[in-house]
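Every protein chain but one is kept in place in this view of the complex.
First chain written, first letter: the chains are A and B, and each begins at residue 1.
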Amino acid sequence: MKYKLGINDCNIGENVKIIEPVNLYGCSIGDHCFIGPFVEIQKNAMINEKTRIQSHSFVCEGVTIGIHCFIGHGTMFTNDLFKTPTIENWKMRKTNIGNNVRIGSNSTILPVNIGDNVIIGAGSVVTKDVPANYVVAGNPAKILRKISDE
Amino acid sequence: MKYKLGINDCNIGENVKIIEPVNLYGCSIGDHCFIGPFVEIQKNAMINEKTRIQSHSFVCEGVTIGIHCFIGHGTMFTNDLFKTPTIENWKMRKTNIGNNVRIGSNSTILPVNIGDNVIIGAGSVVTKDVPANYVVAGNPAKILRKISDE
Partner (left out) sequence: MKYKLGINDCNIGENVKIIEPVNLYGCSIGDHCFIGPFVEIQKNAMINEKTRIQSHSFVCEGVTIGIHCFIGHGTMFTNDLFKTPTIENWKMRKTNIGNNVRIGSNSTILPVNIGDNVIIGAGSVVTKDVPANYVVAGNPAKILRKISDE
């Protein structure tokens, strides 16, 4: 009952760089993306173009990540809030990450909506939506400041 | 001095699904368990039946996990409180996880006892025992509520 990981049934764009071993199945990866080693991306996850998924990250079903994002090392996405009585009847929750979002390493992202240009500090646990152009950090993540246009 | 990881000297039950690469040695895995990719489980760890150890997790010596648990992605167990002067003379501490426990991804579990049916929020750092039927979250993890029978 041993299975080998790999890249299966994925829709992968042009000029994508992938460092194996990775476990990618049924997901979409846009043009010019980078996928580091020890990454798992599940079915129906969508990574848009020019985005970097750094090593040790996990992107689950229900997650959409925008264009030109940086997903730091060891970032864990989630899609289950454990609201059901058992693990068998879990309900999938969705996560949307905007464009130009930077997520610091070792962050944990609950099922939320993150606006464009957001910066999430390393080691954060993001439990609520974050509007565009804000910097958040902490566990739970709180707004630190708005990104000015200077 | 390079070594290849693998599955060595383990006691593995019936109908266990393992996604390689994993590093399992000297541990026990019960029937109907799932072990995701990039998982390490050390000697003398015991995983009981129907439990899922998701990708990127580390289960150390001294950890016993009950029946029908969900151990989220990137969960790190520990068995050393750094109470000794050096890393050579460390003292192993034990962790016991009950049955039907769900641990959110990227959580860190210090050497503690976790009761049955406990839910641990994603990104938590659990530093104290948690009695059965409670939900905890945060760093350090605190009780959020008791699970009712409804």
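Basically, a residue touches a chain if its C-beta (ideal position, glycine included) is under 8 Å from a C-beta of that chain, and two chains touch if they have at least 3 such contacts.
Just so it is clear, the model here is predicted, and its values are computed rather than measured.
For the chain missing from the display, the contacting residue among B:47, B:69 or B:125 is B:125, taking the whole complex into account.
Only one residue from A:48, A:106 or A:127 touches the chain missing from this view: A:106. In the full complex, chain A touches the omitted chain through residues 7, 15-21, 36-38, 52, 54-56, 68, 70, 72-74, 100, 102, 104-106, 119, 121-123, 138-139.
Contact residues of chain B toward the unshown chain are 1-5, 21, 23, 38, 40, 56, 58, 60, 74, 76-78, 82, 86-87, 106-108, 110, 125, 139-140.
One rule holds in what follows: only the chains that are shown with their structure count from here on.
We define each chain's centre as the mean of its Cα atoms; on that basis chain A and chain B are separated by 23 Å.
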